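The other protein chains are all here in position, but one chain of the complex has been omitted.
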Amino acid sequence: MVTRSQTDRSLLSRIFVGPTKGRTVRRSIFFLLLLVAVIGPWIVTHDPIRPDPFNTLAPPSAEHWFGTDRLGLDIFSRVVAGTRTDFTLALIGVLLGGGLGSLMGAWAAYRRGWVDTVLLRVVEVLQSFPVLLLGLALFAALGSLDIFEPFLFGPFDDTGKVVLTIAIASVNFPSYLRQVRSVLLPLTDAEFVQAAKCSGLGGWGIVWKHFIPNARGQILALFALTCAYAIQIIAGLSFIGLGIEPPHPEWGAMIREGATVIIQGKWWASLFPGAAIALSVYSLTGFSVGSDTPIDPASPSS
Amino acid sequence: MVLFSVVVLSFAVTRSTGTPLYAALGIQVSEEMIEARAEMMGLNDPIHVQFTTYAAALLRGDLGASRRTFVPVAEDIARKLPATAELVFFSMVVGSIWTIPLGVRAAMRPNGPIGKLGEGISQFGVTVPAFWLGLLLIFLLYFLWPVFPAPLGRLGRGFDPPAMVTGFYTVDALLAGNPALAWEALRHLILPAVTLGVTSSPPMFRVTRAAVSEVLASPYVEAAHSYGLSRRKVMIRDVFRNASPPVLNLAAMTFGYLIGGAVLVEVVFSWPGIGSYAVWGMEFSDYDVVLGVVIVSAAIYVLLYFIVDLLQYAMDPRVRN
Partner (left out) sequence: MTAAPANGALLTLSEIEVTIHTATGPVHPLQGVDLEVYPGETVGLVGESGSGKTMTLRSILRLMPPGGAVTGGAIEWEGRPVLDMDPDELQSYRGADVAMIYQNPVSALDPMLKVKRQIVDAFEANRNEADGDPEEFARSTLRDLEFGDPEAVLRRYPHQLSGGMAQRVNIALALACGPALILADEPTTGLDMTTQIRVLDLLERQVSARNAALLFISHDLRAVARVSRRIGIMYAGRVVEFGTRERILNEPSHPYTRALLECVDLRTGERPRSIPGLVPKMTEVYELCAFRDRCVSRMEVCDREPLPRCEPDERNMLLCHLGYGNG
């Protein structure tokens, strides 16, 4: 299955690469969303988790800009609060999986031989799960565990969030491993690597000082794409009831809430959180480097 | 090899969690009943024994049974797989209908209106979450402007499924000589298929465009023109032939994406396929159900890759060497 490894990154970049035009607009939207994620608690109009039982399923109005949901929660405030939830989880998940994947990819490229073979096999197995089903399986396994209890702090105030992060990490691990490995494989014989070996730098030292900097451009290009994808996966899993459960504000879970009433014409409960997802993904494509654009390999620095 | 690892991994992952029988059976069962059930299902055996039992059964095509309904998982999946297959197939059709012509056209005229249209559709399909698009379509085309039937399964009330031949209701109804039923099945199919098709096909558009423009710029296409071959002949003989391997390869990858996406779309449209079955199993911590679906879809995925590899082999003389 050589074909798959060759198309791996190009598939992801082909999913999320947008036209070069309008990049500035998309980047501006992204920074705006990032700002919303940071200052969210100060700009919400209502407490995102305090229901108003006398004002359920109210359409958008001056009081509730985006309306309220079945429990009478203010949708605008929840969409704003959800920005932080979704961005944080996506970021941590991608950093975790991507970081580990990049390191392992560099290691595989450096060691080759059986290390490379074994890691490639692992990646192949991980990738033969459809992404959402991998998430499903992870939740089946870890969702009811209480081993995470001692670690619940900060953004991880809920087991679902931990599992969600693990799911995002396991989806990203293979992509980064493959990408970094394919960039670095031709470098293992490069002179500066040989020189570093001669100067007595150890394996991990070479990986850290020479390989990672060389793959930096590729890793960054992949980063925006995988974050966009991660937001969709988080929302998707929460939509089917995994991960973040109400009343935690999360876009996918909000759409799930709204789905039950859309047949009755109550569109606002699912429209706004969905639009937030779409906007985030759209803004992130502003950072992707087109797969046709050659990425300038950073000069070997030390 | 890959499949075996998938089985081991999924098993390890889903079984590593104590006895999830409470969730499956509900809370109004006594301790003894659970214990008996667990004993019967072999859940008290050591994990490696459980795995050997499971693997041996798997080889016979036995995926265990639902802990809630006690219906064998393999049986359930066999019954539900055609619904997912029909959805995925029609999504593939929806995807190909627009991506391939538009991708080819966009490659021929990179700055033309068709290319921009294709780019616009794919940007939309990429940005919008599938389940949300499904909900929007339901709101627009069922609630506001009732063109399509209620998003509740494959057929409306008062319709019986056609006799099973292919498992595709549309096809089976036609085979049974019942065009009204086929129409009903199609009406239920369109919205989910469009939802899934539009959100999964953007890579197809981009790969088609990239592959065709790469071939169009190749020396052998210029050479073919220089020999006085007609444009039509060059398109069919050289361009399509050389551009198809990458498109085909991507189609297989899209398929994997579709199986994942189907989970979401099936939930939105109450589509009785394996995706919503897995979600149902998840809700009741019915892990053999989840495990079964995961294994079956991974198997389909691997099988598909194998078929595509064979096709590549048949199509491309360079692969054969």
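Of note:
In order of appearance the chains are A and B, and numbering begins at 1 in each one.
Going forward, a contact is a pair of C-beta atoms (placed from the backbone, for glycine too) under 8 Å apart; a residue touches a chain by one contact, two chains touch by 3 or more.
Predicted model only: the values in this text are computed from it and were never measured.
Although it is left out of the displayed model, the omitted chain contacts the following shown chains in the full complex: B.
Within the complete assembly, B:238 is the residue of B:238, B:266 or B:288 that touches the hidden chain. Of the options B:214, B:283 or B:316, the residue whose C-beta touches the omitted chain is B:316.
Residue positions on chain B in contact with the hidden chain: 217-220, 222-231, 233, 237-238, 241-242, 315-318, 321, in rising order.
Just so we're on the same page, only the chains that are shown with their structure count from here on.
Chain A and chain B have CA centres that are 22 Å apart.
Those residues of chain B that touch chain A in the complex are listed here as 1-3, 5-6, 9-10, 12-18, 20, 23, 119, 123, 126-132, 135-136, 138-139, 142-144, 150-151, 202-203, 206-207, 210, 246, 249-250, 253, 256-257, 259-261, 263-264, 267-268, 278-279, 282-283, 285, 287, 290-291, 293-294, 297-298, 301-302, 305, 308-309, 312. Interface residues of chain A facing chain B in the complex, by the touch rule stated above, are 1, 3-4, 7, 10-11, 14-19, 121, 124-125, 128-134, 136-142, 144-145, 232, 235-236, 239-242, 252, 255, 258-259, 262-265, 267, 270-271, 274, 277-279, 281-282, 285, 291-292.
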